[in-house]
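Please read the structure below before turning to the comments.
All protein chains of the complex are present and in place, except for one that has been dropped.
Now for subunit A:
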Amino acid sequence: MEDCLAKKMEITVSEAEKRTGRNAVNMQETYTAYLIETRAVESQSEGQCAPVDSLWRRYSEFELLRNYLSVTYPHIVVPPLPEKRADFVWHKLSADNMDPDFVERRRIGLENFLLRVASHPVLCQDKIFYSFLTQESGWKEMVNETGFQLKADSRLKALNATFRVKNPDKRFTELKHYSDELQSVISHLLRVRARVADRLYGVYKVHGNYGRVFSEWSAIEKEMGDGLQSAGHHMDVYAASIDDILEEEEHYADQLKEYLFYAEALRAVCRKHELMQYDLEMAAQDLTSKKQQCEELATGTVRTFSLKGMTSKLFGQETPEQREAKIKVLEEQIQEGEEQLKSKNLEGRDFVKSAWADIERFKEQKNHDLKEALISYAVMQISMCKKGIQVWTNAKECFSKM
């Protein structure tokens, strides 16, 4: 792997803090700020610990960074941010952004985002990104000064391109379908997983009622009392065990969520390609029509119907001088157009080449990460089964003593 920032610098999002402040319209608001700590790695190998630099950032600043990266590197599958609002929640989880568990998971997600960017061969070299990590004040102004917002394509333009492009690269069309499918299947999976978690929670917690009743019942029993009482205790343990189990599963859900959002990033690259391709096709079309116009004027033949042609027929033709002038203008435009088309073609080819390289990199990363996540899911299930076996073995022993 190339020498990326992640290898030179240790990056963590170590803390989250509630803050109050005044927003753009001078109204009081509460938000969470996250502490980013960085430390140079090299000096550690010499046995010395480098000093830690730190600064605070809030979620909106992360969003600004990501928007900048998406616009500046449209051929890169830019890592996604963790979700803005809690989604796919099952009943016990809060949908409140201020909920400590949500904040904690977001902190981890933000750290993951920074590490992804820092390990990307292209993105890690970006100066704005580096400043985001190291320069607390004036960063926002710095980003805005790049003028990246002007480079951003309008959504409408992009949508238009999607429907009207005639010859998109087949690979991008396939990739677009894949990213749609990935988005749809992962969100379905996350929704059902949340429902499964809800139900599993119910099964475990109802067993907790056994504990209470067994205890009350044991009070009136002589021989059965002890067995009942201790069995009840194990039922309480069983009911309580689900909390940790489901918390661990939330991390698995977060791993899947990252790729749900990655699908959107993939889609963005495809959209950029469509836009560029559409632009190219429009430029080529424009050039062709200009050449045609030129030819018509030069030869005097009208091949295509045009209002101008009709009016000139009706109201008399132009003077040779007028015609000459027009031809000259057109010839200049055609020259410009051909140059532009050439550079657009070049741009397009470069885009496809570099985009495809990053997509291949992304595919490998995705396969690796998702496989790991699925395996960790299996490990979690195994752990849950082992806990269940433990509890019920103990309970069985208590029941035998009844």
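Rule of thumb we're sticking to: contacts are C-beta pairs under 8 Å (C-beta built on N, C-alpha and C of every residue); 3 or more make two chains touch, one makes a residue touch a chain; residues count from 1.
The working rule: contacts and distances are computed from a predicted model.
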{"item": "Listed names \"Translation initiation factor eIF2B subunit beta\", \"serine C-palmitoyltransferase\", \"Death domain-containing protein\" or \"Sorting nexin-7\", matching UniProt entry of the absent chain", "value": "\"Sorting nexin-7\""}
{"item": "Options A:Ala40, A:Met98, A:Leu346 or A:Ile375, residue touching the unrepresented chain", "value": "A:Ile375"}
{"item": "Omitted-chain contact residue, chosen from A:Phe148, A:Tyr178 or A:Phe261", "value": "A:Tyr178"}
{"item": "Sole contact to the chain not displayed, among A:Ala40, A:Leu346 or A:Ile389", "value": "A:Ile389"}
{"item": "Touching residue (missing chain; options A:Phe88, A:Phe102, A:Phe129 or A:Tyr210)", "value": "A:Tyr210"}
{"item": "Missing-partner contacts on subunit A, residue numbers", "value": "178, 181-182, 185-186, 188-189, 192-193, 195-196, 198-200, 202-203, 206-207, 209-210, 213, 216-217, 219-220, 223-224, 227, 231, 367, 370-371, 374-375, 377-379, 381-382, 385-386, 388-389, 392-393, 395-396, 399-400, 402"}
